[in-house]
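Complex shown without one protein chain; remaining protein chains in place.
Then we have chain A:
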Amino acid sequence: MATETPGADAASSGGMPQLDFSTWGNQIFWLVLTLIVIYFVLARIALPRIAAILAERQGTITSDLAAAEDLKAKAEEAEAAYEKALIDARAEAHRIVAEAKAEIQGDLDAAIAKADAEIAAKAAESEKAIAEIRAGALEAVKEVAGETAQEIVAAMGGQADASAIATAVDARVKG
């Protein structure tokens, strides 16, 4: 055992090695040396480095957040542009539809007018034809009635005046 050392003597005699003041100088010397070394290691190397790491991380996070914000704004912008394009396209479509409708309506109106005119012309022609036929028929009726009346009068032994018969037939046909 290390009973030769003064510290061991103090301990084996029941005292606390902590109160063996002969070792204080030694401990204080090594402690001060240790503290100085630790201080310089920390102040010169470790702490600035860790501070730089933390600052860099903070900077990265901040710039990443800013970039994300930027991208979000861009996305919103793009969405707005898309919406606007959609509305424009819809309006354009409406306009084209209305235009086409108006054009078709014009064509239709023209065609209808033309058809109406044709129909009217045809109707007038037909009417004229009917009037002719009707006039023709009236003449025929008068002629047949006149002849028939003359025959009847002759058959009854009378002598009929042609003009009197024509007048009578005219009066009958009108009435």
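In this text, a residue touches a chain if its C-beta (ideal position, glycine included) is under 8 Å from a C-beta of that chain, and two chains touch if they have at least 3 such contacts; residues count from 1.
Assume contacts and distances are computed from a predicted model.
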item	value
Chain not displayed: protein name in its UniProt record ("Multiple sugar transport system permease protein", "ATP synthase subunit a", "Fe-S cluster assembly protein SufD" or "NADH-quinone oxidoreductase subunit K")	"ATP synthase subunit a"
Where the missing chain touches chain A, by residue	2, 5-8, 10-12, 15-20, 22-35, 37-39, 41-43, 45-47, 49-54, 56-57, 60
